[in-house]
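Of the protein chains in this complex, one is absent; all others appear in place.
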Amino acid sequence: MREWAAKHRWESILIVVLAATIVVNVSLSPFYLGFGNFVNLFWLSIEKIIVVIVMTFVIINGEIDLSVASVMGFSAAVMATLYEGGEMAFVLAIVIGIVAGALAGLLQGLVITRFGLPSLVVTLAGLIGFRGAARVLLEDRSVGDFPEWFERIGQQTLFGPFPVALVLFFVGLALAWIILERSAFGRKVYVIGNSADVARFSGIEVDSVKMRLFVASGTVAGLAGVLFAARVGAVQGTLGETYELDIITMVLLGGVSIFGGSGSMLGVVLALFTVLNIRNGLGLANIDGITQTGVIGLLLIGSVLVPNLARRYRLRRPAPEAMAHGPP
Amino acid sequence: MSEPRPVIEIKGVSKRFDATQALSEVSLSLRAGEIHSLVGENGAGKSTLIKIMTGLYPADSGEMTLGGEPFAPRSSADAQRQGIAAIYQEPSVFPDLSVAENIFIGHQDQGMMVDWSTMYREASRILAKLDIEIDPRLPAAGLTVAGQQAVEIAKAISLDVRVLIMDEPTAALSAHEVDRLFRQVRSLKEAGVSVLFITHRLEELFAISDRISVFRDGRHISTRPANEVTEESLVREMVGRDPSDFFARGEHPEGEAVLRVDSLGVSGVFSDVTFDVRRGEVLGFAGLVGSGRTDIALSLFGVHPADEGTIELEGQTLDIRSPRQALASGIAYLSEDRRRLGLSVEQSLVANVTLATLNRYTSALGLIDRDQERADAEALRQRLGIRAPSLSTPVSQLSGGNQQKTMLAKWLNTHPKVLILDEPTRGIDVGAKADVHKFIDELATSGIAIMLISSDLPEVIAMSDRVAVMREGSLIGIYPRRDATQERIMTAAVGAR
Partner (left out) sequence: MTESAVAEAAPKSTRFLRPERVKEATLLAIIAVSVLVFAFLIEGYLSGRFFNRVTTSVVVVTLLAAAQALVIFSRNIDLSVGSIVGVAAYLTGDFLAATGQGPITAVLVAIVVGAVLGSVNGLLVAYGGVPAIIVTLGTLALFRTLLSIYSEGANVLAGDLPSWVLEFNNVTLFTIAGFQVRLVFLIAVFVVVGLQFALARLRWGRRIYAIGSNPSAAAQAGLPTASLVFWSFVGSGALAGLAGFMFLARAGTISATAGAGLELESVAAAVVGGVSILGGSGTMVGAFLGAVFIDTLKLSLVRVPEVSEFWRDAFLGILILAAVILDTVLRNRFNRRWSAEARKAMESTGPSAVGMARMAGGGGGTADA
């Protein structure tokens, strides 16, 4: 137990924080432990947490995708525009919407791998550009009145009390976990995040792995956009705006290094639980959304700062510049 | 040499990190105008001592004096102010800044404004003194390792240091560049600077040192004038065992050619290179850094594909465009740059050993067969004698020698037909070096064709069946073992008549 904690320092911290959150929440509200609240917890953030899974891969790989929220909006806008035109089966519109997300990812992946540009910049352009594209498609309209079955995807349950999208999330999570930590592809994601040059010199198809990740990121963001539309029953050009910050925060809070090469799915899942529970608890205590976000921001900084300070105290290193050089 | 008045004196310094005693009660003194070499295997405590001297760590106990005054630097800036600077194996330049700025960036005492014209003039003057003609306005981005090192020395000169610590400055240099570096070091010495010089290359040690100190396991073993030290005594003190364990390679029967390279060239880098490597042979590659040795390797390995000539492996013509293709054809390349190109240091030993062969352990579903992976890694670990707490230990926690062996294990696991070794013993200690040499011999005996690129001339000559010499992008000649004397190879490499 202690050994596990020493090896998984971050996960251990998160478990403590999570446990504390749950205790506080239980004391705050009698409704907290209800099953309905538990489902709701995930349900209201389903679009974000689906993207968090794929973002974990992207960041471990040493890249970042700032465009996910805009791609969500873009995919939903494509779908809504096609539906609005009315000439197409709605199922086809959904598929094209998701494919549009995949293409957005493909385009960014191509620019990143072909020109060797930093993904931070390319996907920043994507963030602005695809949001722009969503606005071009929808201008300031709101498209709704989707077929009933579509909105049911958003609201109806599949097994017992679990909505379809939630089932989708848990299945996706299990798959992603296995891929990241047990498959050759996952191993390559880590190695590339560590050093793309080492990977290339070991015969690993670096560009192809990166491309696949960006396409996956676009596709999943597209899917999340469609699910969002199904849940709220309407699409606007602003759908999902600023979600990228929440999504990236959850991944980083999960202990994934912003520089790539390290992090675990367990950490991200714990972070995800923690964030959702904190928001839920604060919500039950009638604290508004902006303040909730602030608390999460504080947690994000604290989760890196506190272990840093603890380590420095332990080693009694005087100046931060000594931190640049490891022990011998 | 002047009177033996110590400039810096270290008395009974100790330092502990968690469980390891990195230094215990170490004493050392440097005289003015002395070149003092410090040797010892990796982990002997040399780096820790340097870091204490330059203010990166405080000592746990003991004291230092500089020019008779107590000396306890609080930071590297503080150490520099008091006249101690260090140059590391991998020079640390600022690629975006000009050469002149690189030289003067650390100056603490020059007011708020940067006076560009004076700075350029001063930089030119110092560089000229070092026999280097680089335009000081050029950004440092384009400098070679030797050029970067020259900039570091210029920096030390500009700081008027009293003590200059050089931590393996020659590791990445060719013989000709080492020679120039030594001239620069001697002129520093004449100016009264004390130089603490650290190297793994014994012949350099004897060429440059006034006195030699040996460290082992965090303790000071001996300090003696260089002319009283022999190679044997030195090695014995360093490793604590007899140098008779050293490896000398025997003769080999000639096999048939495995790899044939004909008129190979990459425009602007090297051209018209023709050679073959035979089964069971070690073909050495000697030459200055930048003469094209590594470039040939990179083109055979598909990193910079050749644009002329042919490569033939076991009779089949290959067009290699990527490392992936090279590996699939049976060509493996152990890079000279372990940290940047060789190992994924945050990953475990197992993951590194199977890095280039992941597909072999991958099922139809894409999952890794972890039992098989560990079994193979364990076999290679034992075969190479890699010392590691466990197979899951991150490679960053292994010593340099064990990291080098891990890298070798990675390439062996690809079962190569041709193995290119680029500086396989750079920066590793004497014991590990002997292990690697022994292993190279075993590999050749097992039938692998080996290309050995090395700037360590005695190593190339001792290990190779034939030695190919490169100069300025051309293959000058290939000498059979019996003709490969140091004189002949050096003459060919530098182009002297």
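We call the chains A and B, going by the order they appear; numbering starts again at 1 in every chain.
Here, a contact is a pair of C-beta atoms (placed from the backbone, for glycine too) under 8 Å apart; a residue touches a chain by one contact, two chains touch by 3 or more.
Just so it is clear, the model here is predicted, and its values are computed rather than measured.
Asks: Looking at the whole complex, which visible chains does the left-out chain touch?
Replies: Result: the unshown chain touches A, B.
Asks: Just name the one of A:Ile53, A:Leu82 or A:Val111 that touches the chain not displayed here.
Replies: For the chain that is not drawn, the touching residue is A:Val111.
Asks: Which residue among A:Val17, A:Ala133 or A:Leu173 touches the omitted chain?
Replies: Spelled out, the listed residue whose C-beta touches the missing chain is A:Ala133.
Asks: Please identify, in ascending order, the residues of chain A that touch the omitted chain?
Replies: 111, 115-118, 120-122, 124-133, 135-136, 139, 237, 242, 245, 248-249, 252, 258-259, 288, 290-291, 293-298, 300-301, 304-305, 308-309, 312, 319-321, 323-325
Asks: Residues of chain B in contact with the chain that isn't shown?
Replies: 35, 75-81, 86, 88, 92-97, 101, 105-106, 108, 110-117, 120-121, 124, 128, 131-139, 141-144, 146-147, 155, 175-176, 178-180, 182-183, 202-203, 206-210, 226-227, 229-231, 290, 457-458, 461, 486-487, 490-491, 494, 496
Everything that follows uses one rule, which is that only the chains that are shown with their structure count from here on.
Asks: Rounded to the nearest whole Å, what is the centre-to-centre distance of chain A and chain B, using the mean of the C-alpha atoms as each centre?
Replies: Between these chains, centre-to-centre, one finds 43 Å.
Asks: For chain B, which residues count as touching chain A in their complex?
Replies: The contact residues of chain B facing chain A are 17, 22, 43, 47-48, 51, 56-58, 74-76, 301, 303, 322-324, 326-328, 333, 335, 340-347, 351, 355-356, 358-359, 361-362, 365-368, 370, 410.
Asks: Provide the residue numbers of chain A that touch chain B in the complex, in ascending order.
Replies: Going through chain A, the ones touching chain B are 178-179, 182-185, 187-188, 190-191, 194-195, 197-205, 261-262, 317-319, 321-322, 325, 327-328.
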